[in-house]
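The complex appears here minus one protein chain, its other protein chains still in place.
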Amino acid sequence: MSRSPLRVGLIGSGFMGKAHAFGYGAAAKVFDLPFAVELHTLADATPDLAARAARELGFANSTADWRAMVASPEIDVVNITVPNALHKEMALAAIAAGKHVYCEKPLAPRARDAQEMTEAAEAAGVKTQVGFNYLCNPMLRLARDMIAGGELGQIVSYRGVHAEDYMADATSPWSFRHDPQGGGAFADIGSHALATAEFLLGPITRLLGDTVTVIPDRPDGTGGRRPVEVDDLGRAFVRFAGGASGSIEASWVAMGRKMQHDFEVYGTRGALLFTQERFNELHVYSADDAPGRRGFRRIEAAPDHPPYGRFCVAPGHQIGFNDLKAIEVAGFLDALAGQGPEPFGFRQGWRVQSLVEAVHASSKAQAWVDVA
Amino acid sequence: MSRSPLRVGLIGSGFMGKAHAFGYGAAAKVFDLPFAVELHTLADATPDLAARAARELGFANSTADWRAMVASPEIDVVNITVPNALHKEMALAAIAAGKHVYCEKPLAPRARDAQEMTEAAEAAGVKTQVGFNYLCNPMLRLARDMIAGGELGQIVSYRGVHAEDYMADATSPWSFRHDPQGGGAFADIGSHALATAEFLLGPITRLLGDTVTVIPDRPDGTGGRRPVEVDDLGRAFVRFAGGASGSIEASWVAMGRKMQHDFEVYGTRGALLFTQERFNELHVYSADDAPGRRGFRRIEAAPDHPPYGRFCVAPGHQIGFNDLKAIEVAGFLDALAGQGPEPFGFRQGWRVQSLVEAVHASSKAQAWVDVA
Amino acid sequence: MSRSPLRVGLIGSGFMGKAHAFGYGAAAKVFDLPFAVELHTLADATPDLAARAARELGFANSTADWRAMVASPEIDVVNITVPNALHKEMALAAIAAGKHVYCEKPLAPRARDAQEMTEAAEAAGVKTQVGFNYLCNPMLRLARDMIAGGELGQIVSYRGVHAEDYMADATSPWSFRHDPQGGGAFADIGSHALATAEFLLGPITRLLGDTVTVIPDRPDGTGGRRPVEVDDLGRAFVRFAGGASGSIEASWVAMGRKMQHDFEVYGTRGALLFTQERFNELHVYSADDAPGRRGFRRIEAAPDHPPYGRFCVAPGHQIGFNDLKAIEVAGFLDALAGQGPEPFGFRQGWRVQSLVEAVHASSKAQAWVDVA
Partner (left out) sequence: MSRSPLRVGLIGSGFMGKAHAFGYGAAAKVFDLPFAVELHTLADATPDLAARAARELGFANSTADWRAMVASPEIDVVNITVPNALHKEMALAAIAAGKHVYCEKPLAPRARDAQEMTEAAEAAGVKTQVGFNYLCNPMLRLARDMIAGGELGQIVSYRGVHAEDYMADATSPWSFRHDPQGGGAFADIGSHALATAEFLLGPITRLLGDTVTVIPDRPDGTGGRRPVEVDDLGRAFVRFAGGASGSIEASWVAMGRKMQHDFEVYGTRGALLFTQERFNELHVYSADDAPGRRGFRRIEAAPDHPPYGRFCVAPGHQIGFNDLKAIEVAGFLDALAGQGPEPFGFRQGWRVQSLVEAVHASSKAQAWVDVA
């Protein structure tokens, strides 16, 4: 019984373009996918870039004309891994052509663009996905299930951080990530922290933001310097619908940090600690353990924690970052096949974008804002 | 050449009363103190309590009349380790009698009380100390020196936490720590986090608070329940005079945490990580290390980090919590002997109290407040 | 310019069979391989097993006749991932047919079989590889380079461990891993510890072993119990040609351990600590750091540490276990293309097997043995 083909068109072949290509490759091996994936066409900014990347990443065809590609009847799903400002136009074109769309985060520079994309997709009846890969970690799913299952009692407080240092060097140049329209640390990686927070604890209802620009200008690539208008770091107080309070922090100038996507969850019966720096582990405290025997328990990822067992039948061997992308791909394909809901569709991408904007608006107004 | 005696009167013999007594004992052994310490009189609420504690803790005399004790010409310094609401009256009486005063934190329930105590002490010319023992850690001194010496470049951001779980159990009764006048998690332990933040980075100039009551009422000791008006946890955004931004968090309902007095400091050339859970270590990142060889370095407390060497000539053997109190005692005695400034006098205790109140006021007003 | 095809035949589709298939898949995406890999045929014990695995793992054909497959002119390289006792016959057949052979560890139950395989391969001029995947870790390469480059001074001592708990349960049945011919913990995973030790420090010259059977019999699958003659754990003292002394330990009954492939290396100027439990990190101590600033530095895998950058352009994102296999595949293919030496050929597999046998012989004789 043969599976129907799924023909993928990818736009962009940088950091994330590669991760998507790797993800499709690994997912096809590791999971029992509902489709036979064909890496059909890779589009990039120039014919040369596209051709070389297609060869390297195993796409059959290449093009510098993404419009033609998304319109082509030979493409079933469009992956968008280009700078944020381009997401909307590409996604709308793909949706208009009836294609499923799998777009990197943040979904669009502005929440209202994300909304437009979401509504267009829903009207067209196509399926969508946004690349919040950290949520694909088996240990985050374990965390969410423990919380939802009441293993920690009622959740009282939350601390979420996403900090790295890739912008800590003041000589690293102005880039699309500094675009006043939708750029900045909170949009770029705070979005991951917000997505994780809601993934674990459910909706945030109110927040109060505080964002800061640390490095006021950066090399503009032509010998001069260009002012930076976006945040290098930011913080937010939050309230969850479930009653807990918390904080979220984002920084791309956290010298020494390469991947501090961390959270701490405190409940009335237990607690969870996690850091992406050691993302195959979840640390769990249970007040129900015997007196004198309580402590944070370091649970290592194992076949007990799906879909870890797909990658390795033995516990503790560990999955890597690209494996998270493979899990993301597999979840989307299941949704395309009607075997499950979209794990993190455009509506959720829009939601995260709304939260990011709320952080900025609140920071500017120096006041709490509702985000229910 | 014999040292002049220093006759100590201690009021209170609970958790901190013991710690002070241990601190004097250890300091006398470990340091070359400028005085011959005499544990002269211990005062407690009842004659029995006082007598038993005096015997256990090595005080020559005991009394239930603290007023007589602080007035006695046989006492040189008064240590106050009773519930917060009593600090002021006792301190003012001791000051009036010309005694040096060493009082536990928080200095007083209200900042204006702390101010009154500070001004009284300064007017009387007596020396004072407030028990911010975590600041006495050699690794915190190392951290402060590294920051001040520019080893991390310009400081950009800060995250400080003090979280424990001693109030996480909703059945644990209402206590002086819940007194609407000056109680709550931020006053009780957030004060430590604030003290550490300013110790390391210098003055905070503005802040925005967010405090929360998690457990609305507690057993009142007579079979009923008493409403809790104070915060069980709280957070603040801060700005430092030096330009950095940061956050401070306090919680006494952080299930599983016994002593999470943590900080992270990020600068333009390096970073520091610390947790009181492993307080004989400081983790340091330097951007000046060779490429491919950078990472957080786990420095273990050693004779290189004064006054560790007073306790042990060998590195890595570790000091304990009570040793912090011994260092605190020694610093105060040096100040009494004119051999150094008061490490953390009433003025600083007042300062911390002002910050705590600012957090609460700001939280209520939902607005930034200046604390310069 | 198109790459010539490399047609892979895989025998076995269990734990390691899958890992090889995943490895080829990922390597083809991640690396710039010198060949166009074709997953040509998968052979397993029965036609059904083979067919299902071929479908799942992306092989074009399947067979239950591995002899036919290794003889087929359509196959260029034979991967052997079946139980140890079968390695030799299959490898010799493949070599006889002029195929390159990539065989799982341990190469063969007895060193003399491994020798025969090695000599046959060398006589036939085919290339070989043994699956010591832990050596493919960028952090192990960093460790080796630091040692070889003298960054730690002269190496003085070594401690190597490989401990897991997959045989800790006395009710887990007798399996090929208990075969008196070449089975046991030291052969199964001590071989990894030995391979790592020589990878880092160069040849062992003498050793003294001590092996122990902990669980004397196991379920035989037919309701009875079968005696276990092999070691459940073992230890060895070792001497390296470079002058260092050390120890190696292996255990498959180390309750709680899932992947304790650890080492500690001490030199006259520095030290290294590593655990496979957090295998994207290497901890480095340098006596050349400034006094008061020394400590073990946690280096996180980054593009500075090839070939990490192939998987991810950003530091700290982490590779997983299957990625180690992809690196292994890529190294072998480079060797096949004449672009480098065989990373860990049969000669090295034979070497490790000789060491394992020396541990057992020494343990039995209770005496040091030379292994130069």
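Per-chain numbering from 1; labels A, B and C assigned in written order.
By our rule, a residue touches a chain if its C-beta (ideal position, glycine included) is under 8 Å from a C-beta of that chain, and two chains touch if they have at least 3 such contacts.
Worth saying up front: this structure is predicted, and the values here are computed from it rather than measured.
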Among C:Phe132, C:Phe186, C:Phe199 or C:Tyr266, single out the residue that touches the unshown chain.
C:Tyr266
Residue among B:Gly58, B:Pro173 or B:Pro306 that touches the chain left out of view
B:Gly58
Residue touching the undisplayed chain, where the options are A:Ile299, A:Ala335, A:Val352 or A:Val371
A:Ile299
Subunit A, residues in touch with the chain not shown (by the definition above)
142, 281, 283-284, 289, 291-300, 302, 304-305
Absent-chain interface as seen on subunit C, which is shown
152-153, 156-157, 159, 161, 168, 170, 208, 210, 212, 214, 233, 235, 237, 245, 247, 249, 251, 253-257, 264, 266-271, 285, 287, 294-296, 366-368
Name, in rising order, the residues on subunit B that touch the hidden chain in the full complex.
14-15, 18-19, 21-22, 25-26, 28-30, 32, 56-58, 164, 166, 257-259, 277-279, 300, 302, 311-323
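Going forward, only the chains that are shown with their structure count from here on.
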How would the subunit A/subunit C interface be labelled, same or different, where same requires over half of its residue numbers to be shared?
same
Farthest chain from subunit A, going by mean C-alpha coordinates, please.
B
Find the geometric centre of each of subunit B and subunit C from their Cα atoms only, then give the gap between the two centres in Å, rounded to an integer.
54
Calculate how many whole Å lie between the centre of subunit A and the centre of subunit B, each centre taken as the average of the chain's C-alpha atoms.
41
Using mean C-alpha positions as chain centres, tell me how far subunit A is from subunit C in Å, no decimals.
34
On subunit A, where are the residues touching two or more other chains?
257
